[in-house]
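Have a look at the structure below, then the notes.
One protein chain omitted, others in place.
Right after this comes chain A.
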Amino acid sequence: MLKIKNLHASVEDKEILRGINLEVKAGEVHAIMGPNGSGKSTLASVIAGKDEFEVTEGSIELYGEDLEDISPEERAHMGVFLSFQYPVEIPGVSVTNFMKTAINESRKAKGLEDMPAKEMLKLIREKSELLEIDRKFLSRSLNEGFSGGEKKRNEIFQMAMLEPKVAILDETDSGLDIDALRIVANGVNKLKSKDNAVILITHYQRLLEYIVPDFVHVLHNGKIVKSGGKELALELEEKGYDWLKQEATV
């Protein structure tokens, strides 16, 4: 469903992605690992359509459609979801109102009427229970004063509400204690189906014990330098990234 071909991307003339090739099919879970500064978060942002990054070469296709001229909101309507590494605080807009707006805007784009209030409430209740989110939490301003863990859990709650086709989780595991990690992973696993795909971006193999990937890719210096099955993650955990860096330069 998602095809990335020879993707090059720059920010302010500095090339960060230098030819990424990746194909993600429905039903698959891909993990992208790699040291700091290897381009993992950039890849996530470029897929979601952040215009700070300029795609200089190559392409991203979703369901065969080139995303080049597609806005972030249209990508969201097509089913792209990015769980942010650093979710932005929006004072004055409650989590509930934010979700209502997001869902109804997506429906509008598809020519559907607003979701009836009752249905919306039911959906919010279901999904917040899935992620063990307190009801009071939902009336708070979006991300304002949330702990790191609360922010990440809220991201996955949004994912559960929006039911994307391709979910990219950018370091969703960082800042989570073991209980929160279990809740988040459990949520992601329940949302997984044969029709959607998950891309996990992570530093550590810890998350992959809970969400088991079909493929693991190692990103270094803006390129995928190695791909393998889930056992590659274990190998990385054991040996670190240095051997790959050397392998890549050779």
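Just a few scattered comments:
Basically, a contact is a pair of C-beta atoms (placed from the backbone, for glycine too) under 8 Å apart; a residue touches a chain by one contact, two chains touch by 3 or more; residues count from 1.
Methods note: contacts and distances are computed from a predicted model.
Hidden chain, UniProt protein name from the list "Beta-hydroxyacyl-ACP dehydratase", "Fe-S cluster assembly protein SufD", "Quinol oxidase subunit 3" or "Acyl-coenzyme A thioesterase PaaI, contains HGG motif": "Fe-S cluster assembly protein SufD". The hidden chain makes contact, of the residues A:Thr56, A:Ser71, A:Ser139 or A:Ser193, with A:Ser71. One of A:Ile16, A:Ala48 or A:Val198 touches the chain omitted from the figure, and that residue is A:Ala48.
In the full complex, the hidden chain is touched by chain A at residues 48-52, 71-73, 75-77, 80-82, 84, 87-88, 90-93, 96-98, 100-106, 109, 114, 158, 162.
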